[in-house]
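Take this structure first; my questions come after.
Note that one protein chain of the assembly has been removed; the remaining protein chains are unaltered in position.
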Amino acid sequence: MQLSRDTLLKAYRQMSTIRHFEERVQEEFAKGGIPGFVHLYAGEEASAVGTCLHLSPQDYIASTHRGHGHSIAKGCDVERMMLEIFGRKEGLCGGKGGSMHIADLGQGMLGANGIVGGAPPLAVGAALSAKTLGKGTVAVAFTGDGGSSQGTTFEALNLAVVLRLPVIFVFENNEYGESTGWRYHVGSGDIAARAAGFGLPAVKVNGDDFFAVHEAAGEAIARAREGKGPSAIEIETVRFFGHHSGDAQRYRSREAVVKLRGERDCIKNFRTRVTEASLLEKSDLDGIDDEVASLIDRAVAQARAAPPPEDGALLTDVYVSY
Amino acid sequence: MPEKSIRQAINEALAQEMRRDPRVVVIGEDVAGGAATEGERDCAGGVLGVTKGLFAEFGDARVIDTPITESAIMGAAAGAAATGLRPVAELMFCDFLGVCFDQIFNQAAKFRYMFGGKARTPLVIRTMIGAGRGSAAQHSQSLYHIFTSVPGLKCVVPSNAYDAKGLLIEAIRDDDPVVFCEHKLMYDLKCEVPDEPYRIPFGEAAVVREGEDVSIVALSRMVHYSLEAAETLAREGIECEIIDPRTTSPLDEEGILESVEHTGRLVIVDEATPRCGLAVDIAALVADKAFAALKAPPKRVTAPFTPVPFAPSLEKLYIPSPERIAGAVREVVRYRR
Partner (left out) sequence: MTDPSTGSPITALTMPKWGLVMSEGKIVAWKKREGESVAAGEEILEIETTKITNVVETPQSGTLRRIVAPEGATLPVGALLAVIAQRSASDPEIDAFVAGFKAPEVAEEGAAAAEAGPRAIEAGGRRLSYFELGQGAGTPLLFLHGFGADLNSWMFLQPALAEGRRAIALDLPGHGGSSKEVGAGDAASLAEAAEGALEALGIESVHLVGHSLGGAVAVLVARRRPDKVRSLNLIASAGLGPEINAAFIDGFIRASRRREAQEALSLLVHDPALLSRRMVEDVLRYKRLDGVSAALEKIAAEWFPNGVQRVGIAEVAANLPMPVQIIWGREDRIIPVSHAERLASRLPVHILEGVGHLPHMEKAQEVAALLKAFIAA
C-alpha cells in the first residue's frame, strides 16, 4: 500500500518526536530534576507509530511502563507529557501519575502501566465496550516480550478470542525483560506462535521497518473493525537505552548498542526508504526534526520552570464521589 | 409491601438497572451458564442462582459468560468501565481475589488518582463472602477488610434484602469501583423490599436496634447473630444498640461514634480474621475519637487467626456465635476500672 505524502510526513514527525523526546528525557534525567525513574522507548518508534496511525482518538490503546512512545503516537500533548514526567501541576495527570502512568482518555490513551501484563485485560475491556455499545472502534494492547509471559496476558488473549472482541495484541519484543534475554524467558522462543495457540491470527514483523509494521497493524485493525475478532502481532524491535534510565546494562556491551543504533534504527531506515524512493525530500525531514527539536526544548524549559501540584492535590481524585 | 429474599433483591436491582441503562452489563463465570453444552442456556444464573433470568431478558451481549479467568474478568471490566460501560463483574468467591487482585487494586482502584482525576471507573464487583457452608479454607473467607484498605475502592457489605437492593443500585450508579460483598448463607433471608428502584447512600450506617447499654457494630451475617444475642441480653436487662455500617468504605464514622457516645461501651463483631481488619479499624477509631465516652475497653468478637476449617464442628467454632457475642457484651457491661 502506497502511503500519502501527508501520512508519511505525519509518521516521520511522530517518530522523530518520540526519538527527540526520549533522548532529551535521558539527558534531563541525568542532569537531575525528573523524580523516580523512566523507561525509554527510543529504537521502538516504528511499532507505536506504525500501529497508531490506523487509530482515531475514539480507539483505545493500553500501554506499558515504557509508554512515552505510545502516548505520543496516540496523540497525547507532548508539552503536558513533559510536565507530567517532571511531576508538575499542569502535567497530563496533574503530576500524580508520572512517567509510568501517563494517560489521556480523551485521546483514547488508557494509560501507561507500571505492572507488566497489567494492560492486556484492560484493552480487552475497551474492546468489550466498543462491541457492546456498537461503537465500531478497536482497542490495542501493547505489551512486551516480558509481558508475553504474564498470566494476565494469556487470560486476555483467551477472553478476547472467546468473546470475539475487536482487540489487537502488540508484543514489542525488544529482546530483554529487564536484564534477561528473551530467548531465556520466552520458553518456546516464539511469541507470535504462542499467541496463535489461543486461536487468533498472529504474525511476526520486523520492527525496524515502519512499513512492515504499518501494513501488519493495518490488516489486524481492519479485521477487528470488521467484527472478525482479535489478532496478535509480534514486533521484533530494539531498545537503545537500558531497561530504565540509569540501567548499567551489564547484559550487553557498549559496542553492541552502538551497532544497534547503526544497523537497527527504524527512523534511519524510514529516511533512507522515503528519500531513495523520492517520496519525501531530505529537507522535508530535516525541517520536521528542527521543529520537533524546538518543541522539545520548549517542553523541557517549561517543565523545569513549572510549579508542582498544590499540597491539597494529595487528597483529591481518589474517588469521583466521596 | 412484598417480602423478597436477598437473592431476589439483587436480581431485581440488576434487572431494573439493566433496563434503565443499556451500558450496564453483567460479566463473569456462569452468570448464565450452559454455553456450548447439550443442555440449556442460563442453566446456572450464577452458582447460587442470583443472576438467573437476566440472560433471557438481556441476551448474551449483556449477560456475558466468561472462561474461568478472574484476572481477565476483572481487568476487562475495569477497562470497559473506563471506556463507557458500567459492568457488574462477578468474582464468584471473594477468595479468588488471589488470582486477580492486580486488576482490582493496581488498575481499577488507581485509575482516577494516577490519571489526575480524569478517569471514571463505574465498576461493580459482586462477590460472595462467608463461612458456614462447609466450603473450607479457599471458599469461605470474608475478605472485605482487604478491599476496605485500598484507597479508590468502595466496599459494601449488606445484611438484608432491603439494603442489598438499594446499595446495589447505588453501586451501579456510582462512578467509582465498588466491591459488593454478599454472604453466601444469607441469600434466602427475606424482608420487605419495594418494587421500585431506590438508592441507599454509602457511608450511612443503619441503627438496627436501639439500646442504652452497649453499642454492637456488626456486619453482614453478624448483624443477625448480634440481634439474637441482644434478645438474650434484653432478658437480662442489658439493652444493646446494634449498628450496621452497611458500607465499610466509606465508613460512617460519625454514626458509630454517636452510638458509642450514647452507650459508652463497644463490642465489634466481625466474621473475618482478627488482624488488620474492620474490628481493629473501628476499635482504633473509637479509641481515638471517643475515648472519653468509653466506660470499658472496646471488645472485638472475630474469627480466630486461622484459615477457615472444613470439619463442621470446627467451622462452627470458627464463626462468631450469638453466645460469644453475648459473652463479650456481658464482659464490657461488668467491666470496672
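Worth a mention:
Going by the order they are written in, the chains are A and B; count residues from 1 in each one.
Throughout what follows, a contact is a pair of C-beta atoms (placed from the backbone, for glycine too) under 8 Å apart; a residue touches a chain by one contact, two chains touch by 3 or more.
All figures in this text were calculated on a predicted structure; none of them were measured in a lab.
Taking every chain of the complex into account, the absent chain touches B.
Contact with the chain not shown here comes from a single listed residue; of B:152, B:166, B:245 or B:277, that residue is B:166. Among B:53, B:201, B:264 or B:327, only B:201 touches the chain that is left out of the view.
One chain of the complex is left out; on chain B, the residues touching it are 1, 162, 166, 194, 196-201, 204, 207, 210, 239, 254-255.
The definition used in the following text is that only the chains that are shown with their structure count from here on.
Averaged C-alpha coordinates give centres for chain A and chain B that are 40 Å from one another. Of all residues in chain B, those touching chain A in their complex are 22-23, 25, 27, 61-62, 64, 66-67, 69, 71-85, 87, 99, 102-103, 106-107, 111-120, 151-152, 154, 174-176, 250. On chain A, the positions that touch chain B within their shared complex are 60, 62, 91-97, 101, 103-106, 110-111, 113-115, 118, 120-126, 128-133, 135, 139, 151-152, 155-156, 158-159, 162-163, 316-322.
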